[in-house]
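Missing here: one protein chain of the complex. Every other protein chain is in place.
== chain A ==
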Amino acid sequence: MTHAVLKTVNLVKVYSGGAVPVHAVRGVDLVVEPGEFIAVMGPSGSGKSTLVHMLGGLDARTSGEIWVDGKRADTLSESAWALLRRKKIGFVFQFFNLVANMTVTDNVELPALLGGASPRVARERREHLLGALNLTDRADASPAQLSGGEQQRVALARALANEPSVLLADEPTGNLDSRNTRDVLRLLSKVHKDGQTIIMVTHDARVAGLADRVICLLDGEIVDDGRIARRRTGTAGAVIDLR
């Protein structure tokens, strides 16, 4: 049996900064197998983003356990988390968070270099990823010169530069028009087919339709966790009912 890429045990997050403590995540048990593409859905405020941020160590858990690639991660210090992230976790956000005064090339190579890859390996991966994303001719541009869709593709390339065990995404198409969404969908679909494990928070049903498993949160709890069937009828008429 393969080991889980990611596992949580009774994971809890309480924000206690305000007048009343907010129970954002209430006891989530989750096992993610290698190669799974999971869509995390649910209404605003249901704890989706908090959950995914905790999985990547960007938000500290209140109680419970997080295991990444078979190693306990929730007890790590902030700097140890940062090291773990560089090696194992790729992140994509709604806003692309590219480094504004660096070129596309440097944005994509930086995490690989920080993760300990040699300059040659970092360059090869960057060339491969930008090629796959049709961004080769934008390599010397700065983020401000790119469209939103291009910036998000660069952000994806950066997230994948370290060949992470898991790609975490928080509304990656939330700020894109439909054409750019389509480009990002194509890419997610492709890396998933190549075996990339993906956990993605999304409101966009088109994006969620690519996943093979859906987790639905309500008030910080998982209310549904199941596989999305692939019917693949092959005939358009069975999909679109034109009266």
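Operating definition for what follows: a residue touches a chain if its C-beta (ideal position, glycine included) is under 8 Å from a C-beta of that chain, and two chains touch if they have at least 3 such contacts; residues count from 1.
Keep this in mind: contacts and distances are computed from a predicted model.
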Complex minus one chain; that chain's UniProt name from "Carbon-phosphorus lyase complex subunit PhnI", "Electron transfer flavoprotein small subunit", "YwgA family protein" or "PadR family transcriptional regulator" is "PadR family transcriptional regulator"
Among A:P21, A:P43 or A:P119, contact with the omitted chain is made only by A:P43
Across the whole complex, the chain not displayed is touched by chain A residues 39, 41-43, 178, 182, 185-186, 189, 204-206, 208-211, 214, 216, 218, 223-224, 226-233, 235-242
